[in-house]
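Quick one: structure below, then a few questions.
A protein chain is absent from this complex, but the other protein chains hold their places.
Letters A, B and C mark the chains in the order given here, with residues in each chain numbered from 1 onward.
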Amino acid sequence: MTLHVLYFARLRERFGLAEESLDFAGATAADLVAHLQTRGGAWAEELAAGRVFRVAVNQDIVALDARLPDCAEVAIFPPVTGG
Amino acid sequence: MTLHVLYFARLRERFGLAEESLDFAGATAADLVAHLQTRGGAWAEELAAGRVFRVAVNQDIVALDARLPDCAEVAIFPPVTGG
Amino acid sequence: MRKILVGAEAFDLGVEVDAMRRGRTDIGAIASFVGLARDLNEGSGVAAMTLEHYPGMTEKALTALVGEACSRWSLLDVTVIHRVGRLLPGDPIVLVAVASQHRGEAFAACEFIMDALKTRAPFWKKEETPDGERWVEARASDDAAAARWERT
Partner (left out) sequence: MRKILVGAEAFDLGVEVDAMRRGRTDIGAIASFVGLARDLNEGSGVAAMTLEHYPGMTEKALTALVGEACSRWSLLDVTVIHRVGRLLPGDPIVLVAVASQHRGEAFAACEFIMDALKTRAPFWKKEETPDGERWVEARASDDAAAARWERT
């Protein structure tokens, strides 16, 4: 499936990337995270087990076992700190 | 002792009196209330046992058994309804 | 920095809150409240209301409850303004604004001051309704709201 993936705040800076389109063979948010970890470097570090980050699918925050619909907009970002 | 007594809101209207100076022989706020009840009419009615009113001595709300200092400013009024 | 005002004049929330924060960079949170005269109360239309108070005791009571708020929470500034006299539906009656470093304290202190004011400050409302004038009765819900803040 094709995904549009967005990164925000510290993750955007550490990955050096705000957004990308991905052809992706997995099924869930956890699969996507595992795939991104294989890129190594900041990807492996920031998305490692035990690191705290959030995943939103089509602009709703989801749990890591959420299934990804085709053409989904997926965003990965640190816990929010607004207000 | 001499007291300066003030009445507010519904009590002021029913007594037809906003303030008065009183020579008073009693000791407590309850004594003053009993004395005022003897005036009969609205006084007896509004200050009867079971009616809800407040007494302030020198601008602090007190319980009925509070002793009255000489020259005290005593106010009798309905429960407050500001804000 | 506390400002306590009782009078007939209208107030402006924006002006009061701007005055609190002007020239300061240590305030993180300002919680505020405005109470307004409604056109309906206890099922009757209200054409106007008149607020009576006990001059002297009013300021003393407000000062005491603001002081209590300042001793319970870490506050940077407090403003309380309460109008008296005749007011029309839609008119602001009371303003409470509380500045603090953090929002939890600002919210708690602002609500505490309003709840305490409702039961401890000597104001009385008289409403003009189609059936004539009537004094507003104290509400049990206001006593309950104030009692929430009592510490054991």
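The rule is simple: contacts are C-beta pairs under 8 Å (C-beta built on N, C-alpha and C of every residue); 3 or more make two chains touch, one makes a residue touch a chain.
Because the structure is a prediction, the values reported are computed rather than measured.
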{"item": "Which displayed chains the unshown chain touches", "value": "A, C"}
{"item": "Touching the absent chain when the full complex is considered, from C:Glu52, C:Glu111 or C:Glu127", "value": "C:Glu111"}
{"item": "Which of A:Leu3, A:Leu32 or A:Ala56 contacts the chain that the document leaves out", "value": "A:Ala56"}
{"item": "Contact set of chain A toward the excluded chain (per top definition)", "value": "6, 8-10, 52, 56, 59-61, 75, 77-83"}
{"item": "Residues of chain C in contact with the chain not shown", "value": "12-15, 17-18, 21, 23-40, 89-90, 92, 101, 103-104, 106-107, 110-111, 114, 141, 145"}
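Operating definition for what follows: only the chains that are shown with their structure count from here on.
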{"item": "Graph class of chain-chain contacts, one of line, ring, star, complete, other", "value": "other"}
{"item": "Longest centre-to-centre distance from chain C, chain (CA-based)", "value": "A"}
{"item": "Rounded Å distance between chain B and chain C, as computed from the means of their C-alpha atoms", "value": "26"}
{"item": "Averaged-CA centre spacing for the pair chain B and chain A, given as whole angstrom", "value": "72"}
{"item": "Chain B residues counted as touching two or more neighbouring chains", "value": "none"}
